[in-house]
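What follows is one structure encoded as structure tokens, with my remarks underneath.
Heads up, one of the protein chains got dropped from this complex, but the rest are sitting where they should.
Here is chain A:
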Amino acid sequence: MEFQFQFDWQAAIDSIPFLLKGIPYTLLISFGGLLIGFVLGIIFGLLSINKHWFLRWPATAYIEIFRGTPILVQVLFIFYGLPDLIGSPINPLTAGIAAIALNSGAYISEVVRGGVQSIAKGQTEAGLSLGLSRTQTFWSIIWPQAFRRMIPPLGNQAIVSIKDTSLFSVIGVGELVRQGQIYIANTFTAFEVYFVVAILYLAITLSLSLILRLVERRGLASV
């Protein structure tokens, strides 16, 4: 039996309009989630290096739990598990954003912790010796320097989270992969469609890399 595979360009091109409908969801879940994740990351990252154990301990527990379990399990838990607890269903979009937020928040906490701890102790001492309070020293001296160092790992996390949203096709969010699955169910052109899906992810992540590189260059020019 002879087997010949021919890449069907027309099928690929035809799928694009339908697939593009998934992009707003992919972007909404990833960037909405990352925005909340960033806030969580700052809060829990700073708590995880607080001198009081009763603040440090819960923060560390959060970080370890959400770094140490698969994001797929997390989103399934939120979407199928949590409604039993709170007694009302959670819509897939909310569940997706929540999963990205909690998951990226844990990783960003570690980025924040590392960034802050990388700033030399002499900077804090200089701030304090000038009469600044600990809070003033942190926000006007330590944080701006730490944040600059956090940009590359934050960009990395953003790219990881964007790709993680592809898993949320399992809870039926109409994001990129879900759109692809629906389309293939009707056309059976899996190769072409997943190829286009991959290209679309790449377009998003490459654009982000490019923007980050520009931000980084501008930010580091002064130091």
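By definition in this document, contacts are C-beta pairs under 8 Å (C-beta built on N, C-alpha and C of every residue); 3 or more make two chains touch, one makes a residue touch a chain; residues count from 1.
Rule of thumb we're sticking to: contacts and distances are computed from a predicted model.
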{"item": "Options \"Methionine biosynthesis protein MetW\", \"Molybdopterin synthase catalytic subunit\", \"Amino acid ABC transporter ATP-binding protein (PAAT family)\" or \"Cell division topological specificity factor\": UniProt name of the undisplayed chain", "value": "\"Amino acid ABC transporter ATP-binding protein (PAAT family)\""}
{"item": "Residue, one of A:L28, A:L128, A:I151 or A:V215, that touches the chain absent here", "value": "A:L128"}
{"item": "Residue in contact with the excluded chain [from A:R56, A:R148 or A:K163]", "value": "A:R148"}
{"item": "Touch list for chain A against the chain that is not drawn", "value": "120, 122-123, 125-126, 128-133, 136, 140-141, 144-145, 148, 222-223"}
